[in-house]
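Only one protein chain is missing; all other protein chains are in place.
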Amino acid sequence: MAILDVSDLSVRYAGTGREVLRGVSFSVDAHEFVAIIGPSGAGKSTLIRCINRLVEPRGGRIVLYGEDVAQMPRSKLRETRRTIGMIFQEFNLVNRMSVMDNVLSGRLGYVGTLPSVFKLFPKADIRRALEILDRVGLSDHVDKRADRLSGGQRQRVGIARALMQDPKLLLVDEPTSSLDPKISREVMGLIRGIAREFDVPVLCNIHDVQLATEFATKIIGLQDGIKIFEGPTAALDRQKLDEIYAMEVL
Amino acid sequence: MNALALRVEAVAAGRARRRRRGLAFAGLVALLAIVSAHTVLVVDTDWARMGSLGAVMKSVARFLAVDFSLIPQLWEPVLETFMMACIGTLVGAILCIPVIWLGALNVTPSRWIGYPFGRFLMTMSRSIHEIVWALIFVSAVGLGSLAGILALAMRSIGFIAKITAEAIENVDPKPIEAIKAVGGSKLQVLRYGIMPQVLPVVLGTIIFEWDINIRRSAIMGLVGAGGLGLTFHRQMVMFNWPGVTTVILAILVLIVIGEIASHYVRKAVT
Partner (left out) sequence: MRGASPTREWSRFRFPETPIRFLLLLAALVFVGYAFVYLDVRIERLAELLSRLGTLLAERYYPPDLQFLATPRYLASILDSMQMAYLGALIGILLAAPLAWFASYNMTPSRRFLYPWARLVIMGCRAVHEMIWTILFVSILGFGMLAGTLALALFCLGFAGKLFSEEIEAIDKGQVEAIRASGAGHLQVFVFAVLPQVRVAWTGISIYTWDVAFRAATVVGFFGAGGMGWYLQRHVQQLDNERVAAIILSIVALVLVSEILSAWARARIMRGK
């Protein structure tokens, strides 16, 4: 059964009027690791950001666990966002906060406004945070300020933060663009491992085709806002790859 | 699991400790505030004389009217206020030159006496309130706009000189080196190496200060130093409350003009 079902999604930038996504439809099932590939400017980042409505779609449906995210009122949207974990290209950690505070901030959708404003999180959350930090291998850095960590470490904090949300879906936006090749592979492995362990489907936007084919179960190819390919990783051959990247100008 | 429970306690305890420190600081701030509020509200205020809230509201309502008949009389003071701000800023910028020369480390002739003196002059200029400067100059040159101009000039020196001196101290040596390398003379180094870096900052600062001086210029008249301040004072002593509001509105219009002008000129310059 499909966890996420996207039909006829289209996005237009208000400023330029350019159509960034045109009638894109795909689905993400349980246990899947879906990678979106395509040349730069294809709309991969925009697509990911539509799922939790960080970008407002112009048309189409985004059905997550039976509810259409695109039509939700803002209050329901907040509730839904807390079940979607997101991992970012530039890590997007709050640099001046400690690792622990950054990870705990994943629970903001669940903790009441007043206690969270005073940084009062229940002990159960602290326990969970420590467990997750152990899992991603950062137990020695719990009280460090986020900006004192290396790139790979920061991304792992980002993964931990997403996990804290008890997510039903993981959105991943270019997780390795800011990391060197060896660390990139480790991070991708960590994401896949965690997705399997906690049984969370992953929708990942990635420009490195090699990594995509290595870690994903299904590939979606995007070009100039249109879906050109959707299929299991094995079905992605040289010819289809050329089609997807045909327009790319180096 | 027991080890984990211990770590949770440790983290929770650490967070609680930090929270307590934050609360202690907030408590100190609040304590000082209560002491001050006590002095202001209990010791100093004569609540009986102030009357009820209704009476206070009535006092406020007095100002909620405009005296249109006053407007024709406002043109001259408005013009005078604006001109005072312009000339005051200009004179201040010129008087800055020796202060900057003294107060920039890489230019000053004397590191141990001249430089501290230059910085001292900058600080003095900024520490003395424009009203105090105005009082000094009214006493020295008499009533009128000249006192206001001089007061504004002296008040402006501090900021303009400080920013300019810092810009000169932080000048990037590489373009200077490049100009020297292609055989430029000292004047050319100044014109093509230093000025492009420093001039936009200086001009931007002068215009910024000019904008603030319009605001200051409007109150110079309160102590006899020219401009709208005198009109304001007159309306107050005549108890013409709508007139007071009208003068304030005139000041606001001047300030808005200044803000718009300064925004565009700064964009053009920097």
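The first chain written gets the first letter, and so on, giving A and B; residue counts start at 1 in each chain.
As a convention for this text, a contact is a pair of C-beta atoms (placed from the backbone, for glycine too) under 8 Å apart; a residue touches a chain by one contact, two chains touch by 3 or more.
All of these numbers come straight from a predicted model, not from anything done at the bench.
Visitor: Would you mind spotting which of B:A12, B:V66, B:I128 or B:I176 touches the chain that isn't drawn?
Guide: Answer from the full complex: B:I128 touches the omitted chain.
Visitor: For subunit A, which residues touch the unseen chain?
Guide: Touch with the absent chain occurs at residues 52, 54, 78-86, 88, 90-97, 105-110, 113, 116-117, 158, 161, 165, 171.
Visitor: Contacts of subunit B with the missing chain: which residues?
Guide: Counting only subunit B, the missing chain is touched by 29, 32-33, 35-37, 39-41, 44-46, 49-50, 56, 59-60, 63, 79-80, 83-84, 86-87, 90-91, 123-124, 126-129, 131-132, 135-136, 139-141, 145-146, 149-150, 215-216, 218-219, 222-223, 226, 232, 236, 244, 248, 251-252, 255-256, 268.
The rule we apply is simple: only the chains that are shown with their structure count from here on.
Visitor: Per the centroid of Cα atoms for each chain, what is the distance between subunit A and subunit B, given in Å?
Guide: That gives a centre separation of 48 Å.
Visitor: Within their complex, state which residues of subunit B touch subunit A.
Guide: Subunit B residues touching subunit A: 4-5, 7-8, 11-12, 14-15, 19.
Visitor: Which residues of subunit A touch subunit B once you look at their complex with the stated criterion?
Guide: It is residues 100, 118-120, 123, 126-127, 130-131, 142-143 of subunit A that touch subunit B.
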